[in-house]
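Only a part of the assembly is drawn; its chains keep their places, and the rest are absent.
Each chain carries a letter (A and B) given by its place in the written order, and its residues are counted from 1.
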Amino acid sequence: MTYTAQMLDTYPAEINLEHDRLSHVIDALTSCAQACTACADSCLSEPADELPRLARCIRDNLDCADICTATAAVLSRHTGYDARLTKAQVEAAIQAVKTCGDSCAEHSDQHAHCRLCAQSCRETERALKGLLPLLEPSGKGAQQPHRAAPQQGM
Amino acid sequence: MTYTAQMLDTYPAEINLEHDRLSHVIDALTSCAQACTACADSCLSEPADELPRLARCIRDNLDCADICTATAAVLSRHTGYDARLTKAQVEAAIQAVKTCGDSCAEHSDQHAHCRLCAQSCRETERALKGLLPLLEPSGKGAQQPHRAAPQQGM
């Protein structure tokens, strides 16, 4: 469906991560960002007496959308890979989908868009948590960040 | 695969666009943004003697990624819909995928990532061009923007 997996396969240098897993994480993040943007907007169109209790949910949606988009971009780049940066951003994304998933889960019974968005957040959280231990340990990375791309010898 | 179509179906007010078509456009945009981000990075990892001729392609990739992401977000919102804004942003996105698709097409024979990215740009261009005439004419919109969401009467 998406080009993510194909783009990984045509990257002109080595990527030290399983392509299938990585493309799954990126797709989960972009899909979650869209779901969060749409959920925030759906909340805004709920009836007036419902809207106030959705304010925190909207805020969490907006943070989650911004953070998932940034994280998907970081994970889509492999030139001059720095494990410390990737790790820190993946950890922030795990917290963002956790916070947003929890907020949406509180409204899952009343609002189908919150139920779907919570589901997307949980899937993305699982995908990110599966990726995290595979990222180079920050201790090693801090010494000598791995450079996947051919410009390293220049 | 993505939640886009389901999120449209659970929006709590009316959306004056065919859901299938709209979700296809949004998915094309988010997929194209990712392909462009990945293509820019793949270009950066090409051999030193190849890189200079890819500078414009990288620039076009970056613009296209930013514009597709913003356009997908705009199209994911339906509360207080303003046809003039949607139309103007869709037109900018059509130009962005055209410019980037042309740049990548120049390198399609040498670089598989450019070939894939050009393909994603062309698909997104077709999807956006199919949507454009269905957006309310700006003349009418300028007078009285359609408000899809229930807050209009407040």
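Here is the rule we go by: contacts are C-beta pairs under 8 Å (C-beta built on N, C-alpha and C of every residue); 3 or more make two chains touch, one makes a residue touch a chain.
None of these values were measured; they are calculated from a predicted model.
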* Structure fact -> For this file the homomeric complex, of which 2 subunits appear, totals 4
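The working rule: only the chains that are shown with their structure count from here on.
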* Where chain A and chain B are represented by their mean Cα positions, the distance between them in whole Å -> 20
* Asked: In the complex formed with chain A, which residues of chain B make contact?
  -> 1-4, 6-8, 10-13, 26-27, 30-35, 37-39, 41-42, 44-48, 65, 69, 72-73, 76-79, 111-113, 116-117, 119-120, 148-151, 154
